[in-house]
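Let me begin by presenting the structure, written as structure tokens, before commenting on it.
Of the protein chains in this complex, one is absent; all others appear in place.
For chain A:
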Amino acid sequence: MSFIEFKKVSKTYGDQPVLDNINLSVKKGEFVTMVGASGCGKSTFLKMLSGQESASKGQCLLDGQPLTDEPSVDRGIVFQKYSVFPHLSVLDNVILGLEFAQSKLLARLFGKARAQAKEKAMNLLQRVGLHSAANKYPHELSGGMQQRLAIAQALIKEPKILLLDEPFGALDPGIRADMHQLILDLWQQTGTTIFMVTHDIGEGFYLGSRLLVFDKIRHDPMAPNAWGATITYDLKLNQANHGQLAKSGDSAQEHSLYNDIQHSVHATARVQDEAGPSIGISTGVGA
């Protein structure tokens, strides 16, 4: 049985379709990367997974149950920014998830319970390489370290799914490579199912065990908003590829796919750009 299933899912905002007819079935432990031009619904898709948005038509199932229409502990999330709480130290940011679960009234742990929570949190911080910064505030951390913290904070809840919304988009290239290694290591260690939105097609090929491309298959120049996007490519990726970008041409087939996808995504982006700002942005649909 599939772990996550989307059956004929569509999403419209008002009368404007964003996603049309999404059918998808994901097994436990997959690392799904999602690419596409801005306004092609990959973030909307992620929001449906996280519970921020619900499908207009069709069914979204997790373990056979419909996804709840608000965020829950099943689904951890890391955003591009603002993922961590600025008023809590690194350690407290991670412990917070445990405090919510164990202390309903005060949402705070004391004494032995806190010591246990602290040990667990420090363990996790060690794994993401932040143990020496445990007592710092987020604003004292670099962008990469903040994202490490956000990942640790999400992982302490051992979520069934980890949702990553362009988590490395704002980082320097070198830091990005480190983060890629980190997320792959954590994925292999925890076996959690990951969905990740990225603008970088190479990153999508490199990290994912499966790549989804969101694109518009129908386009009417007279009515640029008339059609929503759907999944145009659904690729199983070669796991052996981890360790070098698909761009480098390790597998000829993946390389040509990479070029095809890049071409079509860029074409869609260009068409939308020429159509003016009415697409995506004005409706608040987001990238």
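Odds and ends about this structure:
The rule is short, and it goes like this: contacts are C-beta pairs under 8 Å (C-beta built on N, C-alpha and C of every residue); 3 or more make two chains touch, one makes a residue touch a chain; residues count from 1.
Note that contacts and distances are computed from a predicted model.
The UniProt record for the undisplayed chain lists the protein name "ABC transporter permease subunit", from the options "Ferrous iron transport protein B", "(2Fe-2S)-binding protein", "ABC transporter permease subunit" or "ATP-grasp domain-containing protein".
From the set A:A154, A:A229 or A:V265, the residue in touch with the chain omitted from the display is A:A154, counting the whole complex.
In the complete complex, the hidden chain is touched by one of A:L96, A:M145 or A:V265, namely A:L96. Mapped onto chain A, the footprint of the missing chain covers residues 50, 52, 70-73, 75-77, 79, 81-88, 96-97, 99-101, 104, 106-108, 137-139, 150, 153-154, 157, 159.
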